[in-house]
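Could you have a look at this structure, given as structure tokens, before my questions?
A protein chain is absent from this complex, but the other protein chains hold their places.
Chain IDs A and B follow the sequence of writing; residue 1 opens each chain.
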Amino acid sequence: MNPVARTVLQRLGLGLVTLFIVSIIIFSAIAMLPGDFARAMLGQSATPETVAAFQREIGIDRPPVERYFVWVGQMLHGDFGSSFASRTGYRRTVAEIIAPRLYNTMFLASMTALIAVPLALGLGILAALYRNGWFDRLVNAVTLTTISFPEFFVAYMLAYLVISRDTFIGSEFAQSLPHWLALSLNWILNAVPKFPTLSNVNDQTPFWEHVWRVALPAITLTLVIVAHMMRMTRAAIINMLASPYIDMARLKGMSPMAIVLRHALPNAWAPIVTVVAFNLAYLVVGVVVVEVVFVYPGIGQLMVDAVKSRDVPVVQACALIFAATYILLNLTADVISIATNPRLLHPR
Amino acid sequence: MKGSGPASREKGKDLLQIRNLHVEGFSDERWHPIVRGVDLALKRGEVLGLIGESGAGKSTIGLAAMGYAKPGCRITRGSILFDGIDLLALSETGRRRLRGSRIAYVAQSAAASFNPAHRLLDQTVETVVAHGIASREKANRSAVDLYRRLQLPDPETIGFRYPHQVAGGQLQRAMTAMAMACRPDLIVFDEPTTALDVTTQVEVLASIRNIVEEFNTAAIYVTHDLAVVAQMADRIMVLRHGLTVEEAETRQMLASPSQEYTKTLWAVRKLAKPEVPADEYLLTIDNVTAAYARTVKVLQNVSIKVPRGRTVAVVGESGSGKSTLARVVTGLLPPLSGSISFAGQALSKALKTRPKEILRRIQMIYQMPDNALNPRQTVEEVIARPLEFYLGLKGAQRDRRIGELMHMVEMSETYLDRLPAELSGGQKQRVCIARALAADPELIICDEITSALDQIVQEEILKLLMRLQRELGMSYIFITHDIAIVRAIADEIVVMHQGKVVEQGLKSEILTPPHAPYTERLLSSVPEMDPDWLTRLLASRRM
Partner (left out) sequence: MTSYEPIAQVPRLRRSRATRAKTALKKAPFSAWFGLLVILGYVIVAVFAHWIAPYGETQVFSEAFAPWSQQFKLGTDQLGRDMLTRLIYGARNTIGIAVATTLLSFAVGVSLGLLAALYRGWLDQILSRAVDVLMSIPSLIFALVLLSIFGSSITSLIIIIALLDSTRVFRLARAVGLNVAVMEYVEVARLRGEGPKWIVAKEILPNVMPPLVAEFGLRFCFVFLTIAALSFLGVGIQPPTADWGSMVRENATLITYGDVTPLLPAGAIALLTVSVNFVVDWFLHATSGLRDER
């Protein structure tokens, strides 16, 4: 068999196995719940009958292996079970809670990726080409600083900036400044677009309105992601530019453009794709915090609320979605790296 | 160079003139001089050999001839005139136009210097097409012609292969074809055969010499091996510490070097130990077969005897299994079958099952002292450990013994508190020898222990080992690929090829004809200090 196909199949198989194990881990979460969990959920006033009914509902009375396969089977049919927030006569399925929020999160993540990936790759390649120059030093200092910031700090800073355009001129701080300085600062602040600081959307929100409302969360995530991705791109490119065949290309009199496009790029896909996948996977995590800051109805915020109310079926479903996305992204990166490796493409 | 090809260009006119070249390199937050004022002149069609030890600045000068400084290096002073063009005054674009088309480069490691993503043919013609010299089809045809002239197998199709699909010696010739593609006026060869085995090296040397002669190309040939450069160059320049030591026509340089330093460059070749026949055997390897991962057999039915107090040189090319032999003897790689006996007793196969006393009596010294010394331990800690571990020496007794050992390896006790990074390469190897001696061994296995060292240091280490053997009477198994070292120190020789023993016996028996066919090929491939050696060899092989 073609070694590329074989390696790709191996990786896909490994990905499936990983997903399987991850689903077991996430599933066992419910099995680890403390015994008095039902009572805690239903409150002290619950009758023994309701407690038993609830336990039957979450399936604690059946053997775990059976429960696992029922759970997986249901999920494959799009049935993620019922939320613990369901009450008699009012069943809230996990799927119906998650669906609109999943769309919102994907919307935010794709928008961020569309801005961040080209920006980070471009800046990273520039910094690598002009390494140790002023541009590189500046970018290094700035990104080292931004990756040290918690996402919510960046988020609130941006929100504060937007709010300040209205509140700054009347503040005590502005009045303590010389008049001209306060005025010019105010003028600068007024150049900041009046982005909404709360990203409330619903399924009726028009597309461009949606884009406008998620501007701040998207910018926040972009800032955080770009810093990471750019540093890694720079490192990957520098690492490759140090290889002897790049030296050789220089000594063959190739132009810098030809060196980058013909000699560096064909060998750079694997490292660059790995960097992109790693950071998109990181986006999955960043999304949780940013959604909470801007009260954006996404799956991250849902998960946090579910954790607080200990709504385990919802937590499980969200975790599985996040983990599957993460595994899928890394798998894609692996497959692309394999498919662009000349040693595998052209076996001996 | 001798002979004349289709010389379209006038021979004998000045092509390259370097005056007062200074190059610096950046390390440890400082600029250090690498080349400190070198003058050099080259005529059309002439081959100049640059020779020197590591740190002499020879590669740096080679690159400077292209107006190029490696990243982290800079040309600080001097002038470089190529065919009347001042390379340093030229813009980077201007220099780029010359590179590849009029000045080409052949690197040491072809495997690393070919881009893994492109076919050989595409890389060969890249400069021709990029500099607009010929159309792609024409360039392709001419590349195939070059492959043929360089005696590459299947010249019509080899260009469609990727670098990782081609063997080292052929890749090196393909790189020469790539350099020749634009018919440059000058080619810089930077140690093109250093990474190759001797039998492969001969073929590559022959093809390079042939084609350079045929196209009447001027060349700068950088190497540390005087015998190699003697075959290739019309003129030789000896460099040391970034300065010219001397410069002369090849024959004159070999016949009567004017500087003392030049003679040290073939120091090891002058050593020759008279052999002493065996009287008692210390180690007997009997019919041993060994494999990695149980499948790839690297040793097949190997039987070797090591006499007490003598040196057995195990010689072979890469892949011959000579280092594996060392791993089997030390117990790191238990053999699949066969037996080893040491001082009359059977040696258990695996390291773990050997008693401490046996471990003490067999010691090992490695090729790279940098890797064999823990960078965080001082010389004293390194030498003291075997004394404590095997002999239980403590306090003043131990310190006295450490002093004796340092004396034995001819090092001052002031070095005891140094870390390996604060020692030179030769000193590090001496510390490794002292560590082995500390165990008071009967057998020392030396695995290519001098191949990372400069000639003069090699000579000192070899002399030291011979003196220690006379005084202490231990046996050496000396693993090497270098015939000069074999001549210098061996009593007996074992020739290995592809995991098998080809021939073994006393040095005089093995080194004098008639030889086994492989031994013949191996011995005849070792370059000699005679400018006509290659010509003669090729003539004799053609017959």
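Rule of thumb we're sticking to: a contact is a pair of C-beta atoms (placed from the backbone, for glycine too) under 8 Å apart; a residue touches a chain by one contact, two chains touch by 3 or more.
Every value quoted in this text rests on a predicted model; they were computed, and no experiment measured them.
Peer 1: Which chains here would be touched by the one that got left out?
Peer 2: Looking at the complete complex, the unshown chain comes into contact with A, B.
Peer 1: Determine which one of A:P150, A:P193, A:P256 or A:P347 touches the chain that has been left out.
Peer 2: If we include the chain that is not displayed, A:P150 is the one touching it.
Peer 1: Among B:K58, B:R96 or B:K507, exactly one should touch the missing chain; which is it?
Peer 2: For the chain that is not drawn, the touching residue is B:K58.
Peer 1: Check the options A:L119, A:A235 or A:A339 and report the residue that touches the missing chain.
Peer 2: Touches the omitted chain: A:A235.
Peer 1: What does the interface between subunit A and the hidden chain look like in terms of residue numbers?
Peer 2: With respect to the unshown chain, the touching residues of subunit A are 18, 21-22, 25-26, 29, 32-33, 131, 141, 144-145, 147-153, 156-157, 159-160, 163-164, 166-168, 171, 197, 235, 238, 241-242, 281-282, 284-285, 288-289, 292-293, 303-304, 306-308, 310, 312, 315-316, 318-319, 322-323, 326-327, 330.
Peer 1: Tell me which stretches of subunit B touch the chain missing from the display.
Peer 2: Residues in contact with the chain left out: 25-29, 32-34, 52, 54-60, 70-73, 108, 241-242, 330-332, 351, 354, 356, 359, 363-364, 366, 368, 371-377, 385-386, 389-390, 417-419, 422-424, 435, 439, 452.
The rule we apply is simple: only the chains that are shown with their structure count from here on.
Peer 1: I'd like the Å distance between the centres of subunit A and subunit B, where a centre is the mean of that chain's Cα atoms.
Peer 2: Inter-chain centre distance comes to 52 Å.
Peer 1: Show me the residue ranges of subunit B that touch subunit A in the complex, using the header's touch definition.
Peer 2: 63, 66, 68, 70-71, 96-101, 104-105, 107, 109, 112-118, 126-127, 130-131, 161-162, 164-165, 178
Peer 1: Going by the contact rule at the top, pick out the subunit A residues touching subunit B in the complex.
Peer 2: Against subunit B, subunit A makes touches at 242-245, 247-255, 258, 262-263, 266-267, 342-343, 346, 348.
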